[in-house]
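A protein chain is absent from this complex, but the other protein chains hold their places.
Let's look at chain A:
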Amino acid sequence: MGGVEDNEPPSKRVKASSRELKGVSNGLKQPSTYSFGASMARPLASQGDGEIIGSKGIKKVEFVRIIAETLYSLGYSKTGACLEEESGIPFHSPAVGIFIQQILDGNWDASLTSLRKIGITDESIVKSASFIILQQKFFELLDHEKSMEALKTLRTEISPLSINSNRVRELSLFILSPKFRITGVSGQRSAKPKARSEILEELQNLLPPTVMIPDRRLLQLVEQALDLQREACVFHNSDVGETSLFTNHHCGRDQIPSQTIQILQEHQDEVWYLQFSQNGKYLASSSSDNSAIIWEVGLDGKVSLKHRLLGHQKPVSSIAWSPDDDQILTCGIEEVVRRWDVTSGECLRVYEKGLLGLISCSWSPDGKCVFSGLTDKSIIMWDMDGKEIECLKGQKTVRISDLQITSDGKFIISICKETMILLIDRESRSERCIEEEQMIVSFTLSRDNKYLLVSLVNEELHLWSIENHIQLVTKYKGHKRSRFIVRACFGGLEQAFIASGSEDSQVYIWHRGSGELIETLEGHSGAVNCTSWNPVNPHMLASASDDRSIRIWGLKQLHSKQKGKEKSTSNNGVHYCNGATV
């Protein structure tokens, strides 16, 4: 856009020029150029004197000014100037124009005078702006070895402003010696004068936007709109697909894993727990058949058995991957904790505590210690060799096997009472808690340590924010749970989804932000106890069920005839663009 097209039929030109007369306010002469595109676009509805555009109260003057700003920042200064002329709306007042030029020329004293003429009413802003200008003057003087003049500026111009006295002290130090001028990484100490354009930018940010329009404001507004669209997109689970400004962003539900890709039937009894490793290369599952299995996720997405971990005498209720995915802990229910090497499948150590049973297991983030909950309600910490480091006594954990350490090592999280989750600060030993009204069945921690998903006996999932202030954020409903432990997990792109098992044999998937239930996956023939979403592949989900099987779910294939067939495998590596239908 932005050029003269001379090959249009005369009638179109006439139409265009009559439209232009409407908005002209300052009696400017008729512009001699206009673009081809303008005659194709429909005029924007405006009310009254053409002051408001659209229906949300957008002022035409502001709208035109930010368009002009965009044109100038894109480098189209001729078009920008043309717009100013044609619309009769100046980009900024002449006084501001003079001010900007003086800053760029380094004409400090004059710019200070101009500063007072550009219509800023807030005296503190005028002072702050003066400070920025005078500071630049000060540094430029120092840069030219004019210390006495710089000192004079400091004494007679900067100090009397009576603001920022700490900075004034620092500035006096700069006069003292060159070596104080460039020290350290932080910009505060460095006294090489900044570029004048940078100063202009600082001033732009400081001055009210009515005086000086912030840089790239239109771009900022458009980016905000895109963010909002993305947040509202309930199926957004893929980076594939470009962002276009021509249509609103909207993913189809084909981005959510919803088709059984593989069924794994190596366990002999109910499968209670499963979890992908952090690197997404392995899946570990545990069962009431007293064993655990490590599965390998192939490059083609196919899952195959790697090792059977035998040795427990009781059902294995939970598993924990080490922070580097090299080792794995398994916990037999009220029995012992075993540590295994993932590559060899060998049991490296057994952790036990006398006659007490262990009910949960977790790693410290540095991979050097093992945490475990005991049947006497305390939490114990061992080093790799099995030596006890610490034991947190008191009612720290109950018989349910959930124990988590945040990945920054700061908090231990455990269910300490039927309706309460405890967050213990490892350093200060202080405790915070989440109180629920219903009995808690299980919980999961989000990868960023900021959220806790709690599964309750009344068939609700509660999402709590635990970062600073403990606060309930969202509730998710729909799944069924009445007798057993059913677990939920975070997953998908940026953990934007929640998945949970259910006693009605289905897997439930919600959009985390909106709480909307977006998928229920059928296929299992028994209660689904646990789900795990591959942290590295947002299109792979695994579920563990009482029907002794594990199902791997992936994206629905186009023209798929294999839906519902047992042991079907297919390539999970195919992605579809937005809008594909099944």
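The rule is simple: contacts are C-beta pairs under 8 Å (C-beta built on N, C-alpha and C of every residue); 3 or more make two chains touch, one makes a residue touch a chain; residues count from 1.
Everything below uses one rule, namely that contacts and distances are computed from a predicted model.
Undergrad: Considering only the chain that is not displayed, what protein name does its UniProt record carry among "Cell division cycle protein 27 homolog", "Superoxide dismutase", "Sorting nexin-1" or "Transcription factor interactor and regulator LisH family"?
TA: In UniProt, the chain that is not shown appears as "Transcription factor interactor and regulator LisH family".
Undergrad: Would you indicate which residue among A:Ile158, A:Leu207, A:Ile440 or A:Cys530 is in contact with the undisplayed chain?
TA: Among A:Ile158, A:Leu207, A:Ile440 or A:Cys530, only A:Ile158 touches the chain that is not shown.
Undergrad: Using the touch definition up top, pick the residue from A:Ser172, A:Gln438 or A:Gln495 that touches the left-out chain.
TA: A:Ser172
Undergrad: Pick out the residues on chain A that sit against the missing chain.
TA: Touch set of chain A with respect to the missing chain: 147-148, 151, 154-156, 158-160, 165, 168-173, 175-177, 179-180.
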